[in-house]
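Data first, discussion second: the structure below is written as structure tokens.
Just one protein chain is left out here, and the rest sit where they should.
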Amino acid sequence: MRRFISVLFCCLVSWYAIADDDVNTKDSTAASSSIDSELIELVNQLPNTKLNKMQPLVENIAAIKSHKTREVLQILLAGDLYYLKSDKTLVNAQKQNDGNYQLTNILTDEALAPVKKRAIRKIRSNNRLRSAIRSFIAKIDLTDDDKSTRYGAVEQLLEKPSQETLDTMRSLLPLEKDADVANLMQTVLLIEQLKHGKIDEQLSAVAGLKSSLEPVVLNTLSALSEELSASEKTQEQEQLLTAMSKAIATIESKRSNYKFIENVFFGLSLGSVLLLAAIGLAITFGVMGVINMAHGEMIMLGAYTTYVVQLVFPNLIEYSLLIAVPAAFVVTGLVGILIERGVIRFLKGRPLETLLATFGISLILQQLVRTVFSPLNRQVQSPEWMTGSWQINPVFSLTFNRLYIILFAIMVFFTLLMILKKSSLGLHVRAVSQNREMAKALSIKSDWVDAITFGLGSGIAGIAGVVLSQLTNVGPNLGQAYIIDSFLVVVFGGVGNLWGTLVAAMSLGSINKFLEPITGSVLANIIVLVGLVLFIQKRPKGLFPQKGRAVD
Amino acid sequence: MIVDKAGTPITATDNVQPDTRHGVILYVEDVSVSFDGFKALNDLNLYINDGELRCLIGANGAGKTTLMDVITGKIRPDTGKVNFGQQVDLLQLDESEIARVGIGRKFQKPTVFEALSVYKNIELSLAGDKGIWTSLFGKLTGEQRDRIDEILRTIGLTNEAFYMAERLSHGQKQWLEIGMLLAAEPRVLLVDEPVAGMTGQETERTAELLTSLAGEHSVVVVEHDMAFVRSIARTVTVLHQGSVLAEGSMSEVQSNPEVIKVYLGEDSGEDSGDDNSEGYPSESGEEYIEASSSKEG
Partner (left out) sequence: MNMKTTHTFVEIIRKMSHLHIVVGTLFVATIYVSFCNLAFAESSFLHVSDYTVSLFGKYLCYALLALAVDLVWGYCGILSLGHGAFFGLGGYAMGMYLMRQIGDRGVYGNAELPDFMVFLNWTELPWYWAGSSSFLWMVLMVFVAPGILAFVFGMLAFRSRVSGVYLSIMTQAMTYALMLAFFRNEMGFGGNNGLTDFKEIAGFSLQDPHTKLGLFVVTAIALAIAYWVSNYIVKSKLGAIITATRDAESRVRFVGYKPEYYKVWIFVVSAMIAGVAGALYVPQVGIINPGEFSPLNSIEIVVWVAIGGRYTLYGAIIGAILVSYAKTRFTAIMPEAWLFALGGLFVLVTLLFPKGIAGALPGVARRFGLDANTNDNKTNKNNAQSEEQGTLKAPRAGGQ
């Protein structure tokens, strides 16, 4: 039995050591040696100091500039600071499940053997001390060199600032160099002023807060105005109330503006996905008149290409997308050319047959992927730079992946437009699509042009797949979800008109995102579908039809 | 309006009787059509008399086919009026209703129902109820059978009656389409290049047929073949750039200085200015018209 316990003990110790190691890799494990000797001396006085003498001691500790200072104060604040009765070593003690305490030497970060409660004693504190400590910590953070730490500290103080921290902030504000931090500090002070100031101070506070979007500002304003309006008012209070309700209205209209912009952004990002998915189709369907039901599977192949790229280069996740985009373009482009040469060219001028045959191909491709990669969804990783978001203000932020996708989609769109408008390939493609016989007579190799065009359309679908792999699960059915949408986008925009496709994709995306909060996503989807069907019936040629005498 | 949109889809009424007390069966007034800025028809005025045979000529792009499209409802004009008789406003009707009030059309490129037999092609074109239930349950009456047989004889396809139309030669398809037109018993026949692809003999027969139809029907023929036009035409209308350039008998038209000017081109404008009053000798203009038409044909 004893042996068992000792083994267990050893295990625990070693585990803690390892765990500790992990935590402190960044702080440098040799920190203890660099700790200021003054700090050590002061800290070691803690066990011997009576509660009423604590405040000056803590103040002294807080005055020492060291990364350890904050840590000690934090532990003390949390009530986890104990000392060993035996040798008065200061420890951070955490109660374990078995009732024993797990100890860490706060100065050396050394893990000690767990002990029973009676072996240690708590460094006591009271409310006054604790609030003092809080403001010391805040002060430390507020004077930190790092801007984001300072910002974070102020943000923490938004909700419930203590008098001390407010004082600190007041003193720090003139020294603050960073505008964001200064603004936020100002907001905190103004809220305080609003809550507890005299009436004219309150009025000026309202004026100052009008432009702030922090949720707490709105909450405070509404709470106060509610309180005010419920009771008897003097004339000045009346004035304050109107000022406040004006401020609330301003803030709320701003917030709803940002909400609107956010919806537009979401709409554009969905639109970009639709655009990427549809634009390949706009080429194969719009320019060549070929109905490619396997288009969705081209997207899927692109997504799987990304997956394979990440499998092959596991160390290059950061660059995987940069590799995957050309790789997917080539892979799906080649598959597209294969399909064109193998099947579609035999079905020229028979769109419904083409539709069926390519549908067959889509089934084969799906099953192929299922057989090769398993029917389960595959996880495609996002590189670091695609994650996170750009916080513009407290109620509005843009996620990087969506932002990049919008930019990327627009880039692809214009590249394609350039290719079709300016390059000789584009000229040939347009020539063949308008009058095949004439183009042939002008010695344009129409077969070759067809194959290349189809490859181009498919290749772009592949690129769309790379993008989609960052947004949704990569599975064999990935493409099916997009094929109907893509077709509708192309038809909605007007077949054969790339600009129409752009407008259609973006407007469909936006409509969807604006409907979503009202109706839920499924119903929004249905409404958009039904709306589109009705639209096509009203204007069968889409938003931007190709006019002319030849069109019948 | 007197026509109730030519009947419901389920049972459709018979042909209406247009009011032709003024002797005119087809009024086309101030009609303009433009495609993306290009004026295909430009303030065009045309009156077709009841029972008349009228030929329309004009260079490519003069608006002949567009005019037919307007009359038959395929194209809606931007401005203008198109009336059938005095009371029927054709612009209110769609293609099938226009066909049902009694305007038949033969297309430039013969379009027959290729997957159906010659007999069925004619049967479908017969005048009468075009509603769904009649089509589903109706049987051919003896009269109708006789009528079909008669038409088949007229167009010389009795032996081919039960061939699929797709097996007919080009000329036979032309005849079949004329037969379909006859079966519909229209008051006005619009015939677009009836003799293209026909042999000389067939052309002759067509000319005979069309002249015999005039009187009971009004016939409007668009044709490039000037010999054919001369052989049938009593009145000729020349279209140019979407409006009527000249109208009259063949010889009148051929001697019209405007027509000659157009057909000879603007270059000769100075010369023609001098002896405008006398006009060019008719032969030269005619030759030119024929030369240009054979090029187009």
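As written, the chain order gives the labels A and B, with residue 1 at the start of each chain.
By definition in this document, a contact is a pair of C-beta atoms (placed from the backbone, for glycine too) under 8 Å apart; a residue touches a chain by one contact, two chains touch by 3 or more.
Only a predicted model underlies this, so the values are computations on that prediction, with no experimental measurement involved.
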>> In the complete complex, the chain left out here touches which of the visible ones?
In response: A, B
>> Looking at the full complex, which residue from A:148, A:250, A:371 or A:389 touches the chain that isn't shown here?
In response: A:371
>> Touch as defined at the start, partner being the missing chain; which of A:113, A:363 or A:392 qualifies?
In response: A:363
>> Can you say which of A:260, A:313, A:346 or A:499 touches the chain missing from this structure?
In response: A:346
>> With the missing chain put back, one of B:94, B:204 or B:252 would touch it. Which one?
In response: B:94
> Which residue among B:31, B:168 or B:184 touches the omitted chain?
Replying inline: B:184
> Contacts of subunit A with the missing chain: which residues?
Replying inline: 291, 343, 346-347, 349-353, 355-357, 359-368, 370-371, 480, 484, 487-488, 491, 522-523, 525-526, 529-530, 532-534, 536-538, 540
> What residue numbers in subunit B mark contact with the hidden partner chain?
Replying inline: 9-10, 12, 72, 74, 94-96, 99-100, 104-105, 107, 111-117, 119-120, 123-125, 130, 132, 135-138, 159, 161-164, 180, 184
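Going forward, only the chains that are shown with their structure count from here on.
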>> As a quick test, compute the distance in whole Å between the mean CA positions of subunit A and subunit B.
In response: 68
